[in-house]
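Got a structure for you, questions after.
With one protein chain held back, the other chains of the complex are shown just where they sit.
The first chain written gets the first letter, and so on, giving A and B; residue counts start at 1 in each chain.
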Amino acid sequence: MTTHQTTQPRRRNWRNQLVPWLFMAPILALNVVIILGPSLASIYYAFTDWTGMGRARFIGLANFTRMIGDPVYRIALVNNLKWTAIFLTVPIFMGLLGAMLLAPIKRGQIFFRTAYFIPYVIASVVNAQIWRCILHPLKGIGPWLARQGIPWLNVAWFGRESTALYAIAFVDNWHWWGFLVVVYLAAMQAVDTQLYEAARLEGANRWQEFWYITLPSIRPTLVFTLLMTVIWSFLVFDYIYVLTEGGPAHASEVLATEVFNAAFGRFEAGYAAAVGLSMSLFCGIVIAIFVALRRRGWEI
Amino acid sequence: MIRRRSRRVRSLAPNYVILILLVVFSLGPLLVLLSNSLKSPGEVGRNPLGLPREGLAWRNYVEAWRQGDYAVTIRNSLIVSLSTIVGVCLISGLAAFALAKLNLPGADALTMYFLVGTSLPAQLFLVPLYFIWARLHLVDNLLGVIIIYWAVYSPFAAFLLRSYMVSIPSDFEDAARVDGASEWQVFSRIIVPLTWPGFLTAGLVVGLWAWNEFLFAVTFLHRPEVMTVTTSYYNFAGRYGRDWGLTSAAAIIMIFPVVALFLALQRRFIEGLTEGGLKT
Partner (left out) sequence: MKKRLILTLAALLALSLLLSACPSATPAEEAEPTPTPLPEGVVKVTWWTEPLLGTNREALLRDFVDTFNAAHPDIFLEVLFQPDLDRVTRTAIQGGAGPDIVQSPGPAFVIDYVEADHVLPLDDYAAKYGWNKEIFSWALDVGKVDGHLYSLPLTYETMVLWYNKTLFDQHGWTPPTNRAELEALAEECQDQGIIPFAHANASWKAANEWYVGMFYSNYAGADKVYQALTQQIHWDDPLFVEAVALLKDYMDRGWFGGGRDNYYSLTLTDHWGALGDGTAAMKMEGTWGFMHAPIYFEGTGNEWEWAPLPKLRDEVTPVYDLGIGSTVSINAASPHPDAAAEVLDWLYSDPKRAAQLISDIGGGEYVVPIPLTEEDFPPEVDPRFIRALTTFSAKFAEGDYGYTTWTFWPARTEQYIISGIEEVWNGSLTPEAYCQEQQRLFAADLAAGKVPPIPVRQGSE
């Protein structure tokens, strides 16, 4: 009798522990088969001189020491950091602004939301071509403005080493910020309206409402987008590849374009794997900080 | 309802002014795409920015539709995108619930693992994956890429959904649990309806990614009858010769269904909000 009484709660406890894992089972299974398994192979290749085909020779840390001494790697890493800084500020600000202005609007909200979101819908190659036309050094908006007497925008933005990276970031941001509006709006609309009503009764202005109610309420979503921004900034590839392939003279090189060039241009797949791993390492550090903050009780 | 009356009416005019400026910024450049889609290849070179001056080349659309084999690829992409949306929402919804609401041991470690996994450049695990997929007959099979999208997009969706679920007060679920609801019932009857906009957002985003995805699609789908819109589209941007009039028309054909889908989802989005009962 007594034994029965003790096993009952224990069994329930065992079941309670199992249930969360059942919810996690599908995502875990897929992840192991498709990402973890195949990736283990590439982790091994980072320590070899693999060309991408045939036999691989173990060379220890040679790829990593070469990476650290390679000026192109350093340029790429700095560019990734610049990219991160830009994308942590400009699109986040624009996204919050758009969502904040849009949240109280009933008439035409769907129109605005759709309008902002459409650039995000379009594939990067297409967007890149659109901006190539607009910023065309001979027939684009710059030369046109120059003819109207405003010469200082007449620059080959993608072709000049000092501006290439920022021009690409501009185009990428153009297609990206509208997505953030939609994400923040979804979060803002889940905020309890009674909070706003209470604030207004107390005479809060727009800014105070935003700062003291909206922002704290959407904090999990905001932090999530900041985190993903950092990760994606380390992975950024397509707009850069399509617009400049990392050029001119590595001016817009980032780690992902260097991985691609190494793996499929120079056929140094082992080195590419090493650079790829270093990207994951940087992301891992950022994620570890995120997790540590959460452990400290930040509700994010 | 009575409370609403006490609201001070606040002018929305400044909002509209800024919002309209942002619309111009967002959509203005797309006019370039639209007007280029109606130019001959020669004219795009001579006049890449202005309106078509040498007659409207409507045949670009006919040619793009025919040469891109869009009748087939749009159907395939719809299948892939819808399956991705449904699958990812289900898989990541379950995971997000476990991460946000169930006391999952090792949740932090899992978060780390998934996010680091997201950060691995896909090019690095393509070859081993191809090896497995070829043996499972998942190459040249839409299901093959659908499963890959499930795996690759679910972590992002799970963390997006988690962020929505975390902000829901636990009173609702606790009440249900006290009433004897199972965790599945808590998930499907309380959490999902409350985070409905989140699911729509996640579904929309991954559907869009699946629609525009190139690397996996081009690597795993070789036969014309399984190709997707991106492969159609990239065929126009081949190694030699870019007819940007034709390519722009092809781009617009590719964009059109997604914008339609987005508009449709937007309506559900608003409905979902009112039905979700969060504002009561």
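One rule holds in what follows: a residue touches a chain if its C-beta (ideal position, glycine included) is under 8 Å from a C-beta of that chain, and two chains touch if they have at least 3 such contacts.
This structure is a prediction, so every number in the text was calculated from the model and none was measured.
Chemist: Among A:Phe87, A:Phe158, A:Tyr196 or A:Trp232, which residue is in touch with the absent chain?
Modeler: Residue touching the absent chain, from the options given: A:Phe158.
Chemist: Looking at the full complex, which residue from B:Phe159, B:Trp211 or B:Phe236 touches the chain that isn't shown here?
Modeler: Touches the omitted chain: B:Phe236.
Chemist: Contacts of chain A with the missing chain: which residues?
Modeler: So the residues of chain A touching the unseen chain are 51-55, 132, 135-138, 155-161, 164, 244-245, 247-250, 261, 264-268.
Chemist: State which residues belonging to chain B touch the missing partner chain.
Modeler: Touching the chain left out of view, chain B contributes residues 40-42, 44-46, 48, 54, 63, 66-67, 69, 71-72, 75-76, 79-80, 82-83, 86-87, 89-90, 126-127, 130-131, 133-135, 139-143, 146, 188-189, 192-193, 218-219, 222-227, 231, 234-236, 238-244, 275.
By definition in this document, only the chains that are shown with their structure count from here on.
Chemist: If you average the Cα atoms of chain A and of chain B to get two centres, how far apart are those centres in Å?
Modeler: 15
Chemist: In their shared complex, at which residues does chain B touch chain A?
Modeler: Residue positions touching the partner: 3-4, 6-8, 10, 12, 15-16, 18-19, 22-23, 25-27, 29-30, 32-33, 36, 46-49, 90-92, 94-95, 97-99, 102-105, 108, 110-112, 114-121, 123-129, 132, 147-148, 150-152, 154-156, 158-160, 162-164, 166-167, 183, 187, 197-198, 200-201, 204-205, 208, 212, 214, 230, 233-234, 237, 244, 247-248, 251, 254-255, 258-259, 262-263, 266-267, 269-270, 273, 278-279.
Chemist: Considering the complex alone, what residue numbers of chain A touch chain B?
Modeler: Going through chain A, the ones touching chain B are 17, 19-21, 23-24, 26-27, 30-31, 33-39, 41-42, 94, 97-98, 101-102, 104-105, 110, 112-126, 129-134, 136, 139-141, 144, 174, 178-179, 182-183, 186-187, 189-190, 192-194, 197, 200-201, 206, 217-218, 220-221, 223-224, 227-228, 231, 234-235, 237, 256, 259-260, 263-264, 272-273, 276, 279-280, 283-284, 287-288, 290-291, 294-295, 299-300.
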